[in-house]
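Here we show just some of the chains, and they stay where they sit in the whole.
Chain naming follows the written order as A and B, and within any one chain the residues start at number 1.
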Amino acid sequence: MTLKVAVAGASGYAGGELLRILLGHPKVEIGALTAGSNAGTLLGAHQPHLLPLADRRLQETTPENLEGHDVVFLALPHGASAEIAQQLPDDTVVVDCGADFRLTDPQAWERWYGGTHAGSWPYGLPELASQRDELTDAKRIAVPGCYPTVSTLTLQPAIAEGLIEPDVVVVAASGTSGAGKSLKAHLLGSEVMGSVSAYAVGGSHRHTPEIAQNLQLAGGDAVSVSFTPLLVPMARGILATCTAALRDGVSEDDVRRAYDKSYADEPFVHVLPEGQWPTTQAVLSSNQVTIQVAMDADARRLVAVGAIDNLTKGTAGGAVQCMNLATGQPETTGLPTVGVAP
Amino acid sequence: MTLKVAVAGASGYAGGELLRILLGHPKVEIGALTAGSNAGTLLGAHQPHLLPLADRRLQETTPENLEGHDVVFLALPHGASAEIAQQLPDDTVVVDCGADFRLTDPQAWERWYGGTHAGSWPYGLPELASQRDELTDAKRIAVPGCYPTVSTLTLQPAIAEGLIEPDVVVVAASGTSGAGKSLKAHLLGSEVMGSVSAYAVGGSHRHTPEIAQNLQLAGGDAVSVSFTPLLVPMARGILATCTAALRDGVSEDDVRRAYDKSYADEPFVHVLPEGQWPTTQAVLSSNQVTIQVAMDADARRLVAVGAIDNLTKGTAGGAVQCMNLATGQPETTGLPTVGVAP
């Protein structure tokens, strides 16, 4: 069986990463590649690293051009997926890398994104609670945001086992590709090299309610999330530092056991050996999440640190992992499990 | 009046930054430059950016070579300052950039550094509580660590005014120069470029008790500090993200007023206008601290972000600021107030 796959938004960073992974997927034939303002140009002009597809011409992102595929990946600006998605056949697997169908609560949607809630789809994080079941054979999948992916997985065992108070503080340092290829002054190389800054401070990043939604799913109770993203001088990667007050009586052993047990069978989540800490470099271009935990005995807090590649596990790799589940293939098919370092 | 100034440890990063600033100080004559294993070599081999001093030969770091100066800066490995310092005349102004005399509590010293507590000196952060008075005309000064400098100043108004609970979480992203010129594999360019990592996680960084000591001085009560440092791909700069639960009834106005008032007269601490956030690039090579605050209404937490150049305000600039106070000069003399950007 070969899946015919289309990518809408093929000239952007998420689209490029989808294609990089799909080129190595043994069961995929790459079909239509579409774009917005770049329609009509060659892919090679936008994704020079994808040499085997350099001569493919980008079509317009229309339902017609996306028809006739087994799987359609949408890597479009936020808000653009809903309209396209409802015009695609019900039996096409549609995997949306945008935010349109992530939040389950219509009120949360309206507050954080504005406009009408388009609904919610099975949430593409197989490692979260019982999501894997929901994704199996799903026809519509909402890929998580990059920050929620790493923050959720880094905190899940502690929340699920009730080891920490439900007030978490997440500070996540991200490379610039998370902001996409948008032409904004603060994303210029001259501005980002040699500089670290915080943005959306005070809980105003749209990934905040998504993290809270996930942690509630993990633990059953509402979780308060203080989330601060940092922009750091690298193209790819997120390192999330997650901390919360430990519940009384929780020992370091409890913590380590909870983490080891939670992810023992997960192919893409690795709790590192004691003494080894995650680096974004070690997961560059890989679909892995690496996690390490420590107890701060003085401050009585858990500190858990997780690393991902925002474009791979944080977006395109996660999306392909979900496609595998939705199409009945081994979950790990075609997904990179080693990083590129140094 | 011209001050004759010696720098011990002139071949390292802190020593180089001291000399960069002192070369622009109108009241300073640069005297002895000393080093450890680099003694006997020319300064130009180690500090190629200090062209006017390229032909100066490094002497050994001995009390004899440091005699006869009005001011001696010690930029030595931790633990090396105490022995040298006690052999210098009492009326020499000795400014120690190391940790030896920072902690006031002997037990804290023994726990975090080991060995015998050498005592404590006036703490070189003029903007902290009543430290400016203690530094005026002081003959011995302990320059703060880089993380404590930015963390303390970023949290001080909130602690001093009782706006937050005394449990703070600090995640501080630092450039690599904070680790000095030490030849360690994880500091190689190939390892740090394109990578972010956390280290000393769980409260084990030696700057933790120093931050706690400062915040207690600021507010009168013990403060619990959860501190996680990050290594990011740049040479200079620290961005500290500091967060704590807001006390009941505290409004955004209260917060902003406290910060504005605290630092209104400080020449080197700038609370930025609303909507503008600190970047390390904007303070590169300058003695400024920039701070911005936000309230997270959902999480009921204050998030305060501060930026410094770890080598300038975080080490050498702070040291020269203290020298100015100790020698009766205007506090801002010779200190850079603008950054180098982009």
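As a working rule, a residue touches a chain if its C-beta (ideal position, glycine included) is under 8 Å from a C-beta of that chain, and two chains touch if they have at least 3 such contacts.
Only a predicted model underlies this, so the values are computations on that prediction, with no experimental measurement involved.
Trainee: Counting all identical protein chains, and not just the 2 shown, how many does the complete complex contain?
Mentor: Oligomeric count for the entire complex in this file: 4 copies.
Please note the rule applied: only the chains that are shown with their structure count from here on.
Trainee: Which rotation angle, from 0 to 180°, best lines up the CA atoms of subunit A with subunit B, given as a multiple of 5?
Mentor: The C-alpha superposition of subunit A onto subunit B needs 180 degrees.
Trainee: Just curious, how far off is subunit B from subunit A if you go by their C-alpha centres, in Å?
Mentor: 37
Trainee: Which positions of subunit A touch subunit B when the two form their complex?
Mentor: On the subunit A side, the touching residues are 167, 169, 171, 173, 188, 190-191, 193-199, 201-204, 208, 224-226, 228, 230, 232-237, 239, 241, 243, 245, 277-282, 284, 292, 294-301, 303, 305, 307, 342.
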